[in-house]
Structure formats: C-alpha cells, structure tokens
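With one protein chain held back, the other chains of the complex are shown just where they sit.
Chain IDs A and B follow the sequence of writing; residue 1 opens each chain.
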Amino acid sequence: MQAISVKELEKTFRVRRKEKGMRGSVQAILRPQTEEVKAVRGVSFGVDEGEMLAFIGPNGAGKSTTIKMLTGILYPDGGRVEVLGIDPAKRRRQLAYQIGTVFGQKEQLWTHLTPYDNFRFFGAIYDIPEKETERRIGELTERFELGGFINTPVRNLSLGQRIRCEIVASLLHKPKVLFLDEPTIGLDPVVKESVRSLIKQMNREFNTTIFLTSHDVGDIEKLCKRIIIVNAGQIVLDDSMEHLKYHYLHKKIVEVKMQEETTFPQVEGITILKHKGTYARLEVDTAAIEIGDALRRINAQAVEDINISNVPLENIIMEIYKAEGKDAAS
Amino acid sequence: MRRQEKNAGANVGVLGKREKYIGRRYGLPGRKYGVIYRSVLMENLQYAANIALGFFGYFVFIFIFIKLWDYIYQTPGELIAGYSKEQMIWYVMMTEMMWFGSNAGSVGRQVKTDIRGGNIAYLMNKPYHYTLYILTKYTGEWSVRLPMYALLAVMIGTMMVGPVPGFKIVAVPVMAACIILGLTINAVFKICISLLSFWIEDASPFQWLYDKLLLVVGTIFPVEIFPQALQPFFKLTPIYTVCYGPAKLIVDFRPDKCVEILAAQVLYLAAGCGLMFFVYRKGVKKLYVNGG
Partner (left out) sequence: MLTVVKNQILVCILSVKYNIMREMLNKVTFLMNVTFMILNNASILIQWFVLFRLREDIGGYTMREVMLLWGLTAASFGLSRVLFARVYSLPELIVSGKLDSYLVQPKNVLLSVMTSSTNISAIGDLLYGLILLAVCGLGVRGFLLSLLFVVTGMIILTAFALFLGSLAFWFVRVEMLSGEMVMGLISFATYPDGIFQGISRFLLYFIMPVGMIVYHPVHILVRFDAGMFFTVLGYACLLSVAATVVFYRGLRRYASSSLMEARM
C-alpha cells in the first residue's frame, strides 16, 4: 500500500483585492473585489511506505497548501487525497493518531513547561497509557540526547534544543508518516546536521515515511532519494535524486591555477566563467564536448592545481524554478 | 485596535530617521513632533472604517443611559443635582465621547510593551523625548477618532434627546480647547501610570483603577450628584479637569466657570508634565543601573 496517494488535487483561495490609498480603502468597504488564486492545480503523486521525499518549490508555489491538505488542516477543493488509506478531510482525527507534523516556524510546545511535561501532555493527547508514555519518553530522550535539558522549561532552551524537542514530541505516538515543513529553518549548521541525522535515524529504524519541505538544499541532498518540485501550483519535476543529478549534470566546473598567465582557446562547450591572472574557472558542457577533450585543451604541463566539480544542486534547482516559472507565466 | 497599534509600532524607525533629518535641517525643536503628528494622523485615517465599528459600543452605552435617566426622572422639568434630564444625558454623551474618542492604545499598552519588551532602549536614544513622542502620537490618534465620535454624539443627541438647553454656539471654540486640554491631561496621567512598568511587570491594574475612578465619579454623572461633603475632594482629582470640566461647560456654559476650569487645566497640565518627566527620568536611571 502507498503511504500517500494524491490525485488531481486542487485548492483555490479567494483573495480580497484592495487598491492603494484612501480611495482604495473606501472602495474596498463599499465594493469589495475578490480574485481567485489557484494555489494548487491538479497535483498527483504517490509516496511509498518508508520513502523519504523532498517536496520543494519557490515561495508561494503551493507546497505548504499541499502539506496542509495532506494533514487535514485545509479542505481540498478538488481531487483525492489518501494518507495511509484515510481521507484527511473526512477522518481527520483518525489520521492524526498515525501521522506526525513538525512545522519549523510554528511551535506546538508549551513554552513555560519542561520538555518532560510537554511530552506527558502529548501522551495524553494521543491517548497513550501513562506507563507507555514514560517508557517512550525515556527511549526517545536517550536516543536523541535530550537528557541534559529534559527538565528545563522550553522557553529557556536554545532554538536547536527546542526543535529537537518539537520533533520528539511529534514522534511520541510512533507516527507512520512524518510531515516536516522547513524543520531546519534558522538553525546553525551543527544543529541542522543533528536534526538531519535524527530524521534519517527515524526512517531507518521505524521505516517512517518522511515528507519534507525545505528551502535548504542540504536537507534535501542529505536526506531524500526522491524529489518533487512544484511551481505555480503544479508539479514540474518528479524524479529520483540520482537521476536528477545525472540528467542535469551535463555541466562540470573546472577550476585551474596555472603557473603563468595563459589564454584559453575558444571552443564550443567551454565557457570561461572567470579569468583573472593565473586563475580561471571554466564551465564544460559535456553534451557538446567530452570532458577528456576539454582537459586536453588546457596545457597540462603549466597546470599548478586543478579542481573538477559538479554544478551545485542549488544551481540546478534554481534553474528549474526559473525555467518553469517562465513557462507557467506565459 | 491591535492591528492599529502594530502598524504604528512598525513606523517608529522610519519616523525616527525622518524626524532627525528635519530637526537638523531646520533647527526647530518643535517641528519634529509636528512631523510625527502628521504621519500618525495619516496612518490613522486609513483605519477610519475600523474606528467606526467601535460606534456600536458607544451607542449601547448611551442607549442604556438614556433609558436609565428616562426611568429615574419621573416628572418633566424635574432637576436632579441641578441638572435637567436633557443636560444629564448630554453630560454622559460628552464624557463618553471623550472617552471613546481618545481610547487609543499608545499611552497605555504601547508604553507598557515598549518598556517591558525592551524596545525602550532604542527609543530613548532618539533625538526626541520619549514621553513627548508618545503624547504626540496619541494626539494624532485621537485627532481622527474624536471628530468621528463627536459627529456620532451630535447625531444621536439631536435625534434621541433633543438639543442642549441654552447651548451657546459662540462658546464652541472655548469648549473645544477645554476638551483638548482635558484629553492631554488625561494622557499625561496615563503615561505616568504606564511608566510604572519600569518598576513592576504589569502596570495595567493601576490603569484600570484610574480609568474606573474617572468612569464612576466623573463620566457617568456629574460630580454634583455626590454628597456635598465630597465636593472639595473631587476638585483636587484629575476628574475635575479631565472629564467633568469640559462636559459641564458644554451642557451648562457660564463664563466664570469657564475661566475657573481653564485655569485649573493649565495648572494640572504643568504639574502633570512635571511629574511625567520626573518619573521618566527616574525610570531611565533605573534602567541604566540594572540593565534592560
């Protein structure tokens, strides 16, 4: 069975329009004008059990709207959603027992209570027997190293400690699917890394399905095997990470430092991105020229240092956003 | 209400900058407050529709009092504490008009959140006096609200009560001055109470008590209705200058009373401002000693 299946999902918001200035304000009261914004238009995809999926897109692309329809927060206007075989709009509460949610920008914890008390509260919300709650708190505390601050009120915790607690709180009832909306927003690199490894561990040990949205390419690259890109309410790409890289990685970046100043030949497939003194950065389009050929064009004896790398994933994604954005607009 | 304040708060930075520039350029110390006033006024004009939603509360209050005095006055032409029924109702309409028309958050909630939230550290280093800045902002707020409520009050009054007996149209400018002075004195006292936030976490309980004192003693009926023995005491409280004085002049204008009230208001304003500056200075000093 698929953990998540979405068919032709649609959501439209009606937004009130207001002209600028006093006249606009008066007009908005007398004759309110609304316009429809199609936030999600005909999105279909499926996620297998135990899969880790990155669901990304630029701001306003419809990511959050989709995730909110999957978790039962928003009612869809059209199409079908099933999460673990349950329709979130119809049996929201039943679904809630089986999924976990972490919204990076919204806190679910009571800030004046300790993480321990918070976890007990969540235990009560999810109808977990008290003994069982205790056992799971113990287990999760140890695994995610919360021991040092489990009895400190949440308002006194650092952002990193807090988000770890948020995640643990959403794991207490052993959800089968975990929805993470920007879980690493505002965190420093070290904490980001620990949150990522925590998520990975979850997936490995409990076979939890992970549905992740993030603007952080690191999250996506390090966690997910599959990526769905949405733009303007539509899916523009649904592919495995490997395939994405292979497919879009027909460009390599070659950085060279020569012993003395040289000029580079003008060949099709090689673009000089930067050339300053003895240093040069070249982009090689492997569709037009083999990488070996390209390297032969450089005087190997004169090379002091060389570095060949892929185009960063970030740039690939940015290009997809831009290209698809243009399509959608036209 | 809340939205209004939020937006106003966001403007602080911009205002600060702009006003600094103008101050240097023209070298006029008072001009910066003029600029603040104008900005706040423009901003509040945009919320006129929201302010109008508050008319409901005013209407309910006045409606209740019309019914209440209708019940209590049994015979036509009866006087209670020297007031006819029409005067009594106009009195409460005027005091409530001032109350609703000046019910903006800056002197209460904003000062409190500025101080408790630590925002004060940025505001007090601006080239203006923080309390005067708040006072100016507050003036900008009521400059929009008060005329709206005044219009409403006149409409309700003429339709449901009838005109004020013996109303003198020539005295309107004096009455307006008296109202404005009253509102300003009230604001100064409210700022003083809010400044207590330098020492205690939540000054709003004191705010309530002050408001209630004004409401019970000076707003819902004139002070003459209280026993004779208490009268001299009331003259010493802010009630006399804040709400009783202006409203009394409107329902029963007499030149000698007018001079007396205006004089008391000027005295009160001077004393109130002195107190405000003093408390503010003490508070800032305390902040420097203990940190934010």
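Here is the rule we go by: contacts are C-beta pairs under 8 Å (C-beta built on N, C-alpha and C of every residue); 3 or more make two chains touch, one makes a residue touch a chain.
Every value quoted in this text rests on a predicted model; they were computed, and no experiment measured them.
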Contacts of the hidden chain among displayed chains: A, B
Hidden-chain contact residue, picked from the options B:F221, B:Y240, B:F253 or B:Y268: B:F221
Hidden partner chain, residues of chain B it touches: 1-2, 50, 53-54, 56-57, 60-61, 63-64, 67-68, 70-72, 74, 80, 200-202, 204-206, 208-209, 212-213, 216-217, 220-221, 225-226
Where the missing chain touches chain A, by residue: 11, 13, 15-16, 37, 39, 59-60, 64-65, 68, 71-75, 92-94, 96-97, 99, 101, 103, 106, 108, 110, 112-113, 117, 121, 124-127
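We take it that only the chains that are shown with their structure count from here on.
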Computed distance of Cα centres, chain B from chain A, in Å: 52
